[in-house]
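Just one protein chain is left out here, and the rest sit where they should.
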């Protein structure tokens, strides 16, 4: 036969609890214990409030640029929920919900955006810091997963990134290494429709992002990223595949950021109100609350209580972040190397008493008082 | 439906003249005028001889490292044949057959491997020089195609690379730019089974390389790269798609290098003799000659004549390459900028009369004769 | 004349060169409808259309590599990298491809592109948004590098860069994108690449800097009460050693100021050049006031890292007292 098919592929889309409240019992029933759904719903409320407060902190000049997570909470939370405590979570910067669920102290995220590296010390948490360079973190996940496999410690790595990030060469190399070297990685692409002002149609001409994974012979799946149940389901499957078969999976979580890209952005410049309105209705909070209420797992009183709790909690988080001691002026020297080099020690020691580059032994300076203060 | 298919893809394999001499008349008949098949067969003989001589030049110390093209000639030649004269050809280093067909003076390739940049001046030829950095050239093809599209000059770009090159991030970015920005590029991956000693199964865990293109929503096809007819057919289709619809195509040409990676390599260290033997039988020369003979288009006398012609021709090519004037010692300064900076002019002027870095005006040196010759 | 900020001057230069030469096209992340994250390309998409102002996929190597192809194909592309911290992924295309196109092909192909990149610290930005990598590209043969310190220079240098036959990195000090306004002629004009500007003349000491640090230097000079000659390089590669040498031959003392880390920074090259050209005139070692040899800290400490008038003042004092 001169022309014969040699490879066929299908990408499936998974949805369990959709925006209209439809719930697929076959896949969804018993997937998550009710008390965990309740807990995760409360968690999302708290994250949403965190977002709101963080936004205000930026607007009032108490914090630098901040990227709202609003609308995307179910995606990282559902994935994080499906992981084991020992698994690595290697994220970008719109995964607060997942990180907080896994124990990241919330003030760390504020500290990060307050321009304080101490927010990045996640010692012992099996997390890497927020990745500012888009696309850079997936390779680290690949390496972490490899280390786990090598040590046989049964943990996997789950990495998160945006639709835009899949355009970077490093995404390609990470996915290819994971598939070729058979490493236990789960790739979660949060396709939120936009990379700053660039629509996802510019990032890829393909009908799905899920099919990016076909290139590597990976399992690929698209999922409603605003559907907590579906996120848990597909991530759990992927984590199992990683853990038991050392095979990576590419998950496209279709979601939307309801806020601006960051506080430095104004999304009205490039996106339509209708699009936003449509996605407002797909907010994971709405459908989760409906689901809980329909099962009598949630009441207006509980809602009020949860919101009040969130306010109290986040107020304390802000206090902790703001009241931390100012870092020592020379603090940025301290971790340049595990042991500082002599030159760095000298620079640290003389950072305000001498301009750098001058060997003190050569100079006999009588500070001409008054000339400079 | 909780799980529904949203994307389906098939990769086809195309073969017209196979290794057993089977010829698909429906696709193949009239595809290439007989006299062109004859001309291309002769061309391959000449390229094969070129390869042999180049190898000997290296072995006898008259040339540096050289990568044999042996066995892969049909792939680049078939593709090159399908292009228009004004199209760009953006290659790696195993596409001599295609480049020579399109008019690259053969001595240029020898000069390149003799360590002489003058072999890279392809002024007016709509080609870029051999790409030494694996994966770097596809982006240039994407840009060249974009320039053509912008200028509306109806030309396209066809770029060639190996299986190994598809692992580089730059491949991914080039393919994605081409698909997303709708650029007239044809991507030809010469999958020859190996990247130096690394089998293509390490470069990709997927069953085909063709499916790399699915990630970008590109047309993808796999073709027998040792089948001149099939190469012409798929490249012609792809070129048409590029020219008329501004759409890129990914072509995987399955082929094999019958030689070592380069003259610096010894393939016996890592690959089996059986594999090589199997591929020896798939040599494009064997099946083309059979095809020509079966149609009475070729005779033993013609074969002898063609081989003699090739010997004469290549001897002249070697002579031309070896007899070129030595480059001026300072020649590597000349094209650093379109107009040299003052510092570079000074460095060029004083390159052997002064160590660099010294301002001549500061020195009054009496060369202490004898100390240094 | 219009009273413009530096970013407005850049915008104006782009408009004028695009009107004049339809080979000029722009590509980069968010430069279209959004006008770029710093608004340097504001209004250009509306004015010149999506064929000439192109939002690219999020991939810096892709942006630079594709621009190389555009330039080889006869256009005059102006790619933008959103922040200098994201030049990393484009490093190979920039240094091993773009910079080598001309010499690799012995002039058969050239690569006239202008890579626009906001650079430097001091704007309270997140990580990797505040670096100063100019020395790395200065050490890379085949690239020209420009960094304006004022709206007037920004426009004139950018026009020169666009018309230049070779690849140019155009670093835009983001700290002064909107720090002040200046009269900028409406008409086109050029500021030559390779020529420094003497910001103020002086007899006792020469100070050399570029980009946003010009302001810190001026403050330090004023505070010192001394007669100091301030030279703004404007072009980093090829930098104007002649102007620096002439000044130091006059003053005998020199302080160099830059944001980048000290070790192997451009300051070292200039200091060595001074030693080569002015050895017998030097009355004190050339002094460098630079970023430290650390990672640029997150913004809580960025002002501890960046050279300020106080640290520059110390260098003046020390050099004068030598």
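In this document, chain identifiers A, B and C correspond to the written order of the chains, with residue numbering beginning at 1 in each.
Just so we're on the same page, contacts are C-beta pairs under 8 Å (C-beta built on N, C-alpha and C of every residue); 3 or more make two chains touch, one makes a residue touch a chain.
No experiment lies behind these values; they were computed from the predicted model shown.
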Which displayed chains the unshown chain touches: A, B, C
Options C:26, C:135 or C:312, residue touching the unrepresented chain: C:135
Selected from B:12, B:198, B:290 or B:320 as touching the chain missing from the view: B:198
Selected residue (touches chain absent from view) among B:37, B:79 or B:114: B:114
Contact with the hidden chain (one of B:22, B:65 or B:245): B:65
In subunit B, positions touching the absent partner: 64-65, 112-117, 132-135, 164-165, 167-170, 195-198, 202-204, 264-265, 269-270, 326-327, 329-333, 336, 343-344, 347-348, 351-358, 362-368, 371-373
In subunit A, positions touching the absent partner: 88, 117-118, 120-123, 128-129, 133, 136, 139-148, 150-151, 157, 169-170, 173-174, 176-177, 180-181, 332, 334-339, 341-344, 357-359, 361-362
Positions on subunit C where the hidden chain makes contact: 61, 85, 88-89, 91-93, 95-96, 99-100, 103-104, 127-128, 135-136, 138-142, 237, 260-261, 263-269, 271-272, 275-276, 279, 282, 284-286, 288, 293-295
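Please note the rule applied: only the chains that are shown with their structure count from here on.
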Centre-to-centre distance between subunit B and subunit A (centres being mean Cα positions), rounded to whole Å: 42
Distance from subunit C to subunit B - Cα centre to Cα centre, in angstrom: 38
For subunit A paired with subunit C, centre-to-centre distance based on mean C-alpha positions, whole Å: 34
Junction residues of subunit B, two or more chains touched: 169-170, 173, 176, 180
In subunit C, residues with contacts to at least two other chains: 56-57, 59, 61-62, 89
